[in-house]
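Below is one structure, written out as structure tokens; the observations come after it.
Every protein chain but one is kept in place in this view of the complex.
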Amino acid sequence: MTLDLEALYTDLHRHPELSFQETRTAGVIAAKLTELGIEFEEGIGRTGIAAIIRNGEGPVVWLRADTDGLPVHELTGLPYASLARGIDPAGADVPVMHACGHDMHITAMLGALEQLVSTKDEWSGTIVTVFQPAEEYGAGAQAMIADGVLDRYPKPDVVLGQHVTPLPAGTIGVRSGTQMAASDGLRVVLYGRGGHGSRPHSTVDPVVMAAATIMRLQTIASREVDPRDVAVVTVGSIHAGLKNNIIPAEAVLELSLRYPDDVARDKVMQKVERIITAEAAASGAETAPDITIDHTLPPTINDVDATVRLRAAFERSFGEGTVVDPGMFTGSEDVSWFARESGAPLVYWFWGGVDPEKYAAAESAGTIEKDIPTNHSPYFAPVMQPTLSNGVANIVVAAREFLA
Amino acid sequence: MTLDLEALYTDLHRHPELSFQETRTAGVIAAKLTELGIEFEEGIGRTGIAAIIRNGEGPVVWLRADTDGLPVHELTGLPYASLARGIDPAGADVPVMHACGHDMHITAMLGALEQLVSTKDEWSGTIVTVFQPAEEYGAGAQAMIADGVLDRYPKPDVVLGQHVTPLPAGTIGVRSGTQMAASDGLRVVLYGRGGHGSRPHSTVDPVVMAAATIMRLQTIASREVDPRDVAVVTVGSIHAGLKNNIIPAEAVLELSLRYPDDVARDKVMQKVERIITAEAAASGAETAPDITIDHTLPPTINDVDATVRLRAAFERSFGEGTVVDPGMFTGSEDVSWFARESGAPLVYWFWGGVDPEKYAAAESAGTIEKDIPTNHSPYFAPVMQPTLSNGVANIVVAAREFLA
Amino acid sequence: MTLDLEALYTDLHRHPELSFQETRTAGVIAAKLTELGIEFEEGIGRTGIAAIIRNGEGPVVWLRADTDGLPVHELTGLPYASLARGIDPAGADVPVMHACGHDMHITAMLGALEQLVSTKDEWSGTIVTVFQPAEEYGAGAQAMIADGVLDRYPKPDVVLGQHVTPLPAGTIGVRSGTQMAASDGLRVVLYGRGGHGSRPHSTVDPVVMAAATIMRLQTIASREVDPRDVAVVTVGSIHAGLKNNIIPAEAVLELSLRYPDDVARDKVMQKVERIITAEAAASGAETAPDITIDHTLPPTINDVDATVRLRAAFERSFGEGTVVDPGMFTGSEDVSWFARESGAPLVYWFWGGVDPEKYAAAESAGTIEKDIPTNHSPYFAPVMQPTLSNGVANIVVAAREFLA
Partner (left out) sequence: MTLDLEALYTDLHRHPELSFQETRTAGVIAAKLTELGIEFEEGIGRTGIAAIIRNGEGPVVWLRADTDGLPVHELTGLPYASLARGIDPAGADVPVMHACGHDMHITAMLGALEQLVSTKDEWSGTIVTVFQPAEEYGAGAQAMIADGVLDRYPKPDVVLGQHVTPLPAGTIGVRSGTQMAASDGLRVVLYGRGGHGSRPHSTVDPVVMAAATIMRLQTIASREVDPRDVAVVTVGSIHAGLKNNIIPAEAVLELSLRYPDDVARDKVMQKVERIITAEAAASGAETAPDITIDHTLPPTINDVDATVRLRAAFERSFGEGTVVDPGMFTGSEDVSWFARESGAPLVYWFWGGVDPEKYAAAESAGTIEKDIPTNHSPYFAPVMQPTLSNGVANIVVAAREFLA
């Protein structure tokens, strides 16, 4: 039996599902795990799956693939482009696309498991694989942990994960330390006092309160954080009022914060709270703002020793120069929760999905930003091969490195 | 035959309708005009009515009453409180209330017409009465004019209108010159460039552009207009973004502007445009903002001679001290269009609807703001009498003053 | 004996002195009072003079003229233009000019006193005249009161004062209620923490704190005060830092506030303090700002009854149409202290000093702002006659109105 990975990938790409709605996807994964004879459980963290391969004494290696799509209208023009739609949390009927490559993650993981199963005589130990839902909400890993996945399976000695990115195919990007930023999503409600637009003095104008707050929040990055450190305070949405001539009673802001580690997180969080509170006071607000944390993504910190070890293994297997330091990304991931909660080291790497010739042409033309679509773009489309087989090989090499 | 004004008022109060949806209201008015034997047309400016009483040679007096309710959930606890609902322009099913007293305006007007009809031997001339819809949208008067009301009826020698307010019953408030401010409603779209919340440098952040714009717009009132003049620049709504970690591509602001006259309007409008344009440039916006005027309400300017004449008539009829100068209101009205478009003088006055004892008690306790609900409040409820009979008498006195 | 008022005016104009340095001016006034046989004291409030005319039973009328010049370089080109210089409080050697017409005030007052002395048989009562220094600092009236002028002289039954302005000669401007705004001068020190310009995160940047504070202060006029009321919050000066690459430890702001009355003063003052305090908190300041009041000018509020009485007297004497309502001025005066501290009614009026033909020409050309220099301008020059004789007559009529 051999999985047809390209057919599998094409099928998954055509049928993306939104976060926590990955039911068909889970069905496909379950079918393939069954084909491979691998023991697994469905429904962990709603639509997550955990699979285990027991192969005698030895280290426990956790592998992770994330499974959800995004509310993006696919524009790749591929023959297997998605036509799928879904219902988002606000109840809207939206197009759905695997615009972040999680279809590639699933397929490569299944391909790797097939190889690992078929070479069980060459290694010993235990492989736990989590097919994690809702990475895009930053919620799936915690949901699986809340459902007991860390208690019901052997604790990891190492957690491994990978993400397809717009590097040239054949290149692996990985660094020791912070690979991706930590992130929090905040929801802030500023309370004013509403009234008629012609009588501002009888109100506490929450629109002006919000504007002053937003301007002040800029000073965290510009004045309060070491210019050499990463700190992002984005106000991604603001909503207040219904009509030009009614001053509303409140304004709602949604913030996205980014930092390299937990110490920076605490500091920035305090600054954000300080500013929001003080700006409400400057407005004479009678009620203090509400600040709630919608989600928290930890920093994705690669263990130094494990990363050095894995880089060496990759270079041995794929050739010198294959592995680059991609720098820290300000984007965020929730894979870390499996490592943080279990105390295990993490290595999380990027693998390239762009036709190397196309990449080189764009690089020499200085048009990478324009010509190479990035994750979340409606044009994002890793080249199927050698991306798929590289993805499989990466996991096999990485898992074998840490197994006995 | 005598109209039962209290029953009529109670019926109208119980059945308010949203702007341009005053169909039942129009039906009731039509029925009463028919009872009174007054010639009229329905459907002018969608749901407006024009009625005419021809009574020989003499001046043409236009009387105006507005007819629409508001999307407010009535909390007065009155036995005849509204339970009505309506569909607002955004398609939402909302409660409706006569929270601005237009039911009182209609009833008093019909009562006055009855008296004027029954005393036709005492005066000569022509009375044109417009029952105007959609005052709350600032759109009804223009709709009636667009439908030709000024062409189909004799041109006015004077335009008269009144509004019930939280003055003590028995008091009339009217002043020469600007009685209510001019107002414009603007819709502003600020164009940025969207992107991921963790990569602000790849975007032009419209939320920050909006915040800077809002802060700058404050300087029009604080720095650019004579402190003795009225100028209000309210940003009543702002909407941008869907999610904390996506920087949106644009922000939409809705502004309400107020000024005493057209000269001030032009100046403030230029300042608003200057600031919005420059703040977009400060952000490095690639597309200039769109600024559209949703509606324009002219200043409600009372003709000096006509107002002096009417004040004297009111004082003769109702006693010295009855008439006060209420100052200019920063709220706006669309009654002026009938006068502006026809070149006729306008007198527009306020009449009190609060139990005088209650008013005096609140005044001596210094609790007027707290105890006396104002127009648009869910608690707004003029005391039925003597407000109704005062409203009738006001119109009769005013119309007779300007008729032969 | 008759004073040569034109010679006196010319002499005073040629020899202006800065606030609290009016020593030569005091000498001239003392000489003229001696000539007129009027009892007086010098040196009250440093360079002030109080004079008294006792003439039997009857009301006590206080008359006030202010005496100081301004640090302005005269550009009128008059043959008697000032060449004077003085030392300002900062020690600088500056040109001095009677750019606010106080020379006219002194001369008219002395001329009026001469007439009142020569007609003592026509009236009875007491006239106290204060020649007050340092009006331009808002400090002279309080200095005279601190020196006991209200204790050493009979308490006023009314306080009268006048100011020459760019109205046409022959016109008097006066209104009941607030004639000129109240004003406070504040000094605000914002405390940050200094450091190297390349390391903002190790500092609390007082420049940014000041900028945010200034932007927020704009919202008092734009959002927090009734658009129909006067409120001005001006940051007239800001000073912080010595060098581009050193973040300073503090910023110093100087504010000028304006309001129509004491109630508004209290409210605006609280708002200013609230904003300054909160913005420091938003910056994470470790030390709260210092806010000190440098000087307080009360509103110049004309007593309603006394003003009505005086307007009538002026119209009787000078003809109907002579008196206009000039509106409230946002500038400020310290004459009120004499009335406030003694509980007496005040009437303070403006009298015109522009050639009526020139004024009419400018008015019809729409060039008043350009062609008619205002007080404090280096071109300010009231036409000598009839301004002087009008000024004399005004005081005589006003004093006689309130004397027996």
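As written, the chain order gives the labels A, B and C, with residue 1 at the start of each chain.
The criterion applied here is as follows: a contact is a pair of C-beta atoms (placed from the backbone, for glycine too) under 8 Å apart; a residue touches a chain by one contact, two chains touch by 3 or more.
Predicted model only: the values in this text are computed from it and were never measured.
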item	value
Among shown chains, those touching the left-out chain	A, B, C
Among C:Leu255, C:Ile275 or C:Val323, the residue in touch with the chain that has been omitted	C:Leu255
Of C:Leu12, C:Met109 or C:Ala181, the residue in touch with the unshown chain	C:Ala181
Option touching the unshown chain, where C:Leu3, C:Ile52, C:Val117 or C:Ile238 are the choices	C:Ile238
Residues of subunit B in contact with the chain not shown	198-201, 203, 205, 208, 212, 215-216, 219, 222-227, 271, 274-275, 277-279, 281-284
Positions on subunit C contacted by the hidden chain, ascending	181, 183, 185-187, 196-200, 205, 207-208, 210-215, 218, 232, 234-248, 251, 254-256, 258, 294, 329-332, 376
Residue ranges of subunit A at the interface with the undisplayed chain	215, 217-223, 227-228, 230-233, 258, 327-328, 330
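As a convention for this text, only the chains that are shown with their structure count from here on.
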item	value
Pairwise touch network: line, ring, star, complete, or other	complete
Averaged-CA centre spacing for the pair subunit C and subunit A, given as whole angstrom	68
Length of the line joining the C-alpha centres of subunit B and subunit C, rounded to whole Å	43
Junction residues of subunit C, two or more chains touched	215, 219, 222-223, 227
